[in-house]
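Have a look at the structure that comes next, please.
Heads up, one of the protein chains got dropped from this complex, but the rest are sitting where they should.
Going in written order, the chains are labelled A, B and C, and every chain counts its residues from 1.
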Amino acid sequence: MGKKLLEVRDLKTHLFTRRGVIKAVDGVSFSVDKNETLGLVGESGCGKTITCLSILKLLPNPVGQIVGGKIIFDNVDLLSKSEKEMRKIRGRRISMILQDPMTSLDPLFTIGEQIAEPIRSHQNLERTNLRKKIIEMLKLVKISAPEARIKEYPFQMSGGMRQRIVGAIALSCQPDLLIADEPTTALDVTIQAQFMRLLKEIQQEFNMAMIMITHDFGIVAKVCDRVAVMYSGKIVESAGVRDLFNHPLHPYTKALMGALPKMEEDMEKLTTIDGQPPDLGHLPPGCNFAARCPEVKEICRCDSPILSEINDGHVVSCLRVQ
Amino acid sequence: MQRYILKRIFLAFVTIYLVTTLVFFLARITGDPMDLIMSAESTQKDWDMMRHQLGLDKPIYLQYTDFIAGVFIGNFGNSLRWDKPCLSLILVHLPATLQLTICALLFSWVFGISIGTLSAMRPNGLMDRFGKIFAMLGQSMPIFWVGILLILTFAVRWQIFPTSGRGGLLNLVLPSITLGWYTMASMTRMTRSSMLDVLDMEFIKMTRIKGLSEVLVICKHAFKNAMIPILTLGSLQVGILLGGSVITETIFSWPGMGRLMVQSVFSRDFPLIQACVIITSTIFITINLLVDITYGYIDPRIRYQ
Amino acid sequence: MVFNSITQMRRMPIFSVLFLVIFLICGIFGSSLAPLDPTDGDLSRSLIPPFQDRNYPLGTDHLGRDILSRIICGARISMIVCIMVIFFAGSIGTVLALLSGYIGGKVDIIIMRIVDTMLSIPYMMIAIALAAILRPSLFNIIILLSILGWTGYARVIRGEVLRIKDSDFVKLAKIDGCSKTRILIHHIFPNIVNTLVILATLQVGAVIIIESSLSFLGLGVPPPAPSWGGMLADSRSYISNWWLSTFPGLTIMATVLSCNLLGEWLRLQMDPQFRQK
Partner (left out) sequence: MSGIILEVKNLKKYFPVLKGLVFMKQIGLIKAVDDISFTINRGETFGLVGESGCGKTTTAKLILLMEKITCGEIVFDGKKIDQQSDVDLIEYKNSVKAVFQDPYSSLSPRMRVGGIIAEPMVVSKTFSHKEIRERVSTLLDLVGLHPDSNNLYPHEFSGGQRQRIAVARALALNPKLIILDEPVSALDISIRAQIINLLRDLQNKLGVTYLLIAHDLAVVKHMSKKIGVMYLGKLVEVAESKRLYRNPLHPYTQALLSAALPSHPDIRQEEIILSGEVPSPLNPPLGCRFHTRCFNAEAVCSEEEPILKEVEENHQVACHLIKI
């Protein structure tokens, strides 16, 4: 195992809305090593995006607040950094790709200008070098005829191309950590494969660590080294990718895997998880998954499980397994 | 882009033509315009003479074509009260109104946009609360009351500014604030809400992820994107200001077109009323046209259409 | 109107609602509530400042009429104008918007061109010109403001209709063989009611301001009937007697403010964007 690049310890991020406090991230811990890809899996609203926005300290202001925990990046706690210091980290050391390529580019500026912005604010480059760098970035993400593309606007491009431009922006300063928030859900199947391949290649070239947020175990199987499964603001299971696929321990992980139709085998019925995810504003006592768990026991409804290591590097938060 | 501009200019001409037609028919649909012009004690002979003089004895379609043709070459007929061409009367009064309107517009834009932007940067913060109350109050005060209140405090009580008339810069202050008051309030609200909308978008999150400074995020990206709805409102506000100038000019005895219009209403100066409405509408439509063209320069999606 | 739960009622602007109720009561029972006859003048007691004579708590005007009574009775004109204008303008605007948005094609082009033309004439200008043509009377003011007011409804509701027409539930209704009338009545209309209510509430303020502006210019409801705008117009010659302008002005502001606050609250409650998420 390599050196730890990012370590999140007991992170708590709450959303203070008019209807009350929502515990969007409730005691999440995980770490990412250099060069490693961590998959953060969960359904919508489980807190995976909020976790990553917390790392960048870009929570919706003033609704989202980090109320506890530590985020240690390269041996420094990011929570102790000022906004000005954070700005030097964003885009340069940690960067992020958002889900929807159609809305993540400013429609009123040329793509050249949008790629230039992070370079300009983090590096001192003169004009000709800046232009060279932009073209280099466009080539890196395999955009054809980059010299001409510089002057074009986002609306002149297809979704797949836009997402590659977003990639070029995020990667323009060679960050140490890239957070990709469901970068391919809005793309078509073949374009999705193109983009994933591209990300993998660039990751190897740059020696970059990556957090891949997704709801799809297929993507995890394809690109991740380790996985953390999130459910209602907590990590319920985390393991190496093979370990997790071969021996899923948490009932939620098992159910989620069974719920996916598979190409390779014929299944009569998919496993389903009954009911709905709980309302994060009013969590019942006990395990958050208890109400939907097929293997629920009496104790699950009153005691909260804690994450504990079962095998080497395989942690799970379930009272039954422990 | 050229096609877009041509299309806009064409549409503007169509609208001006339709406005002219609308004015013509509105004036006649409710009855004989002669009723308005003539007083009760005039004789039948006076009626016939007047009718002939104004061309109202011709069939309606001829009246219409004459009217349109007249408007086209800038001939709105003669004012009944002053017995001069309407157009030259209006041209004499127009500069005063334009001066007032432009000052009011500047006043409302400068304050409205800055208060609105500051409010949007910290929703529910101190500035936002102040901005909200301010906008709500502003939109609820009829401008004639604002004018009277301003005169009462600044002209009568403290005597800082003159009560009425056109003259130096001091004369301009109270009327501009009065006229711009309402539009400033709506501009504040509009800026706030469209800024909030834009700040909520994904590409703004992306600019922050890039590590850009807050000044760049707000002034470069958010502001340019929020400009489009703000400009739309701004061009609509010119209409409100042109209309509001009638009241403001009455309160402050400002020698502009608005007062001319009120005078012509009371003296039943029928051709002059028509001319006033058409000219102000044309100014309004022209400004909307300019704003439409500006969109093209801001938004590449329109430019490359 | 459907309120999902009590929590949504919580932030209801109580003071606005209370004030509007008082406004309605004054509008309906004005003449019997007013302590004195609003038109009864007596020059011997003209221009009494407020809070000095117990009989005239808000003072008297230049003709010696009681300001409080005039304000109470003035509510009637504003109320009648508001209700009638909202009714007429709202119905015309909604019907035309439904036609325009749902039928589309030439009907849409014609209606929207008329709306654009109306909106190209500055509001106050066309109001004054119409007022001059129609001659001032309560009835004519209502006609005039209705002619002007429908365009706002038409524009906004047409947009809504287009949006709803494009939604999947209307497509499904078509697949199920619903007739055009059924879709209009059962699917489109119920979904624009919210917008209609919000627009109407927000229009109250605009109508009161325009009506009083016209009265102020002497083009509104003719004297001696008390109207708020007219009272302000009278006050101009007696500008140093501050109470003549302050009280009617405050009344107009409070009424308009209440309506705007209520409208704003309704918008927050009913806006589908706010609710669906």
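Here is the rule we go by: a contact is a pair of C-beta atoms (placed from the backbone, for glycine too) under 8 Å apart; a residue touches a chain by one contact, two chains touch by 3 or more.
Model, not experiment: these values are computed from the prediction.
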Among A:76, A:270 or A:299, the residue in touch with the chain that has been omitted: A:270
Contacts of chain A with the absent chain, listed as residue ranges: 43-44, 158, 160-161, 188-194, 197, 215-222, 241-242, 245, 255-256, 258-264, 266-267, 269-274, 276
Hidden partner interface residues of chain C, rising order: 2, 4, 167-169, 171-179, 182, 186-187, 190-191, 193, 272, 275-276
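Just so it is clear, only the chains that are shown with their structure count from here on.
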Chain pair bearing the highest count of C-beta contacts: B-C
Whole-Å gap between the CA centroids of chain A and chain C: 51
Distance from chain C to chain B - Cα centre to Cα centre, in angstrom: 21
Residues of chain B whose C-beta touches two or more other chains: none
For the chain C and chain B complex, residues of the former touching the latter: 113, 116-134, 205, 209, 212-213, 216-219, 229, 232-233, 235-236, 239-240, 242, 245-246, 248-249, 252-254, 256-257, 260-261
Sites on chain A touched by chain B in the complex: 56, 58, 61-62, 87-92, 95-96, 98, 100, 103-109, 117-118, 121-122, 153, 155-156, 166, 169-170
Residues of chain B that touch chain A when the two form their complex: 122-124, 201-203, 205-213, 216, 221, 224-225, 298-301, 304
